[in-house]
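Below is one structure, written out as structure tokens, with a few remarks after it.
The complex appears here minus one protein chain, its other protein chains still in place.
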Amino acid sequence: MERAAIQSIETPAGIPTGKLGMWVFLVSEIMFFTGLIGSYIVLRLGSAGWPRPGETLNTGLLAVNTLVLITSSLTMVLALNAAQQGRQVSLRRFLLVTALLGLTFLGIKGYDYAHMWHRGFTIASSLFGSCYYLLTGFHALHVFSGVIVILVLFKASASPALSQMTVGRVEYSGLYWHFIDIVWVILFAILCLV
Amino acid sequence: MFKYLFSTNHKVIALQYLFTGIFWLAFGGILVLLIRWQLAYPWQPIPLIGKFLFPESGGAVTPEAYPMLFTMHGGIMVFFAITPILLGALGNYTIPLEVGARDMAFPRLNMLSYWLLFLGSILMIVSFFVPGGAAGSGWTIYAPLSSSTEVSPGLGQDLFILGLALDAVSILMGGINYITTIIQLRAPGLTLRRLPLTQWGLFFSAILNTLWLPIVAAALFMVLCDRRLGTAFFVAGPLAPREGGQVLLYQHLFWGFGHPEVYILIFPVWGLVGDLLSVFSRKPAFGYKATVLSMLTITILSGIVWGHHMFTSGMNPLVGKAFVFLTISISVPTAIFFFNWLATLRRGSIRLTVPMLFALGVVFVFAVGGLTGLFLALRTFDVYVHGTYFVVGHFHYTLAASVLFGAFAFIYFWFPKMFGRQMNERMGRWHFGLSFVSLNMVFSVMMFVGLHGHMRRIADATAYEFLKPIQPLNVFLGWAVLGMVASQLLFFYNFFRSLRGGTPAPANPWEAGSLVWTVSSPPPWHNYETPPVVTCGPHEYSVPRLKGKDWLAQTDVRAATLGKS
Partner (left out) sequence: MLTSWFPPDVSTTGFWVDRLFFIALSLTGAAFLLVAGILVWCLLRYRERPGHQASYTHGDSPLARWLTIGFAVFIFFAIDLNLAFHDHKAWGRTWGSPPDPKEALRIQIMPEQFAWNIRYAGPDGVFRTADDVTTLNQLYVPVHRPVIVQLSSKDVIHSFFLPNLRIKMDAVPGLVTSLYFQATKPGTYDIACAEHCGFGHYRMRGLLTVEPEEEFETWLKAQAKEGPPDLSWGWDWNV
């Protein structure tokens, strides 16, 4: 299991290779959302009449979604905990719940999109609309990818012996999942609350 | 066959990158011939291939086609030729070998990264054949020319952006591997202080890519949204569908990446030159720490100077002043590179092999390129030459000359290791000589032409009275460029012929000290049976009190007793 050997050794940086790789990836993701969010800020500050978010967006629904995602981060932490303690059944349960919560988030988002689109708030109806769908759309894509990753982990964790590699993977995927959670909290704040 | 095609072995992947890059280098070179023909003889039918390329106009370039030529030339050279050769091939091939690892940290990710580049390449090729033709907004894809389908309706623009996006993801994946492998997989004893400069260059390149590529990715997705989803992020004024966004925001995002990009491309070359000057002067690289620190300084500075691409956009003068000062400060770490290179040569014992010729060539042409950058940092002067051939001459000196020479230095130096064969030395010298002379002729004249106010990206200078006197120079450039491109045939012939017909190469034809030269040419499938134990740096040449040969390999056990670090 050479791959496992390589990816879980601790070396000069003091952290496992897989974790370092995930962090490098997350840096690029942070910069991607920085580009998008920065653009939003610039566009909003430079725009004369920006609609009040409360009037256009379904803030209540989005707040529920925020809760859903935060809860899913919690279950992800619990999943990692279970993995580190070798409790395979708990691990799988928490992974599944996390994935389901992610899908719930996406479902609510889909409903929210359809509803607003129908009411005339589309990606092309205003600059605010363009920004809103761009930011939350890319975020949703990341949530979707995250759900896929978790489901793959769910399948991988079915093997009888919880390998060192699976524990590592749960941790690194957890990092990614927490990241998209944090991005959502920021988006929620700057799109809906400010 | 599938085992090789989708191999996760870094050496196979590197060669895939290399051949892809060489293909696009040739393609981009042909585009240049078309561009310079048009400029030399506006609207005249192109000899030989004209009627095949432009049948409707009797074989001449058309006003609609000309922007496609320079757009694709730029995009292809930067993203599909240079990046695959100097980052994809050089990085993938050398990093695991030079750090003493059996492969990259994430081999399957590595394999994926190549195939994303391949897919991007397909999109670029397809973009020539879709209705509306290839992209025509310049490789810089400025909005609103690029983001409004009213002025740029063709699918080519969309495919160009998608092709770049795939390439960007490919590069980011590569970056994850490069950074992680260099930090984590170094063999015992290979401290960062003992890492070859080439790998340091690749390391900083990868860091810059990780930070700044996502910014341009965001911008390009927004351009796509403007084009196809009815948004107006980068469209304003009468062209906007409704209340518009901010046109200049695109430029900030693009150059926020674009400026670090030029350092991304040159860092591996700077590193490689440092190593090569050392090998072929039989002398340690002078000021190793200062060189690495300079790379770090430039890595940081490169992120805060982007405004010098936008001096004519009407920015706040105080902001402009800051950009002048920051831009010009980059000359300090750059000067340290030159100091160290020249100090390495001094008191050395210089061997003028073909890789060394190209490394020396880099020092020369980068001196010109870097110094002409100083002119452009001075905004009062930049305002005059912005958008002229002075800028084109500057960045071709730093890219088409320096980076290209770096790519050749890489290939000539590493060819024996990669393919187990030697390239023909005599042909290599001719290639260097002809390239060096023709490159300098072309790009120095080009800068002079730009000083006279000759704008860039125009299909016909004779449309302007003030440019008519220098049209003869455009004719000169046409033929000089033909000579320059023709000289490259020597390289292509040498390269492909030596793949099978070159004399077999020993493990260490150059008497070089770094780890890779301790294994066979080509290396074993998994590089090292057991991790090598490193005892000294990669530049231990002309070590005193050494009997027999004049250098120490990085694994030489005598290093400890001879007191070298």
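To keep things simple, chains are lettered A and B as they appear, and every chain counts its residues starting from 1.
Keep this in mind: contacts are C-beta pairs under 8 Å (C-beta built on N, C-alpha and C of every residue); 3 or more make two chains touch, one makes a residue touch a chain.
Because the structure is a prediction, the values reported are computed rather than measured.
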item: Partners of the unshown chain among those that are drawn; value: B
item: Touching the absent chain when the full complex is considered, from B:V368, B:V392, B:A480 or B:L515; value: B:V368
item: Touching residue (missing chain; options B:F160, B:Y288, B:F395 or B:Y528); value: B:Y288
item: Touching the absent chain when the full complex is considered, from B:T231, B:T388, B:N424 or B:Q488; value: B:T388
item: Among B:K51, B:R429, B:H452 or B:R497, residue touching the chain not depicted; value: B:H452
item: Residue ranges of chain B at the interface with the undisplayed chain; value: 63-64, 66-67, 136-138, 142, 144-145, 148, 150-152, 235-240, 244, 246-248, 281-290, 312-314, 317, 321, 324-325, 328-329, 331-333, 335-336, 338-340, 342-352, 360, 363-364, 367-368, 371-372, 374-375, 377-381, 383-384, 386-388, 448, 451-453, 455-461, 463-467, 469-470, 539, 541-544, 550
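Keep this in mind: only the chains that are shown with their structure count from here on.
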item: Interface residues, chain A side, partner chain B - complex; value: 2-3, 6-7, 9, 11-13, 17, 20-21, 24-25, 27-29, 31-32, 34-36, 39, 42-43, 46-49, 122-124, 126-127, 130, 134, 138
item: Parts of chain B lying in touch with chain A, wherever the complex brings them together; value: 102, 105-107, 172, 175-177, 179-180, 183-186, 210-219, 221-222, 225, 229-233, 241-246, 249, 253, 256
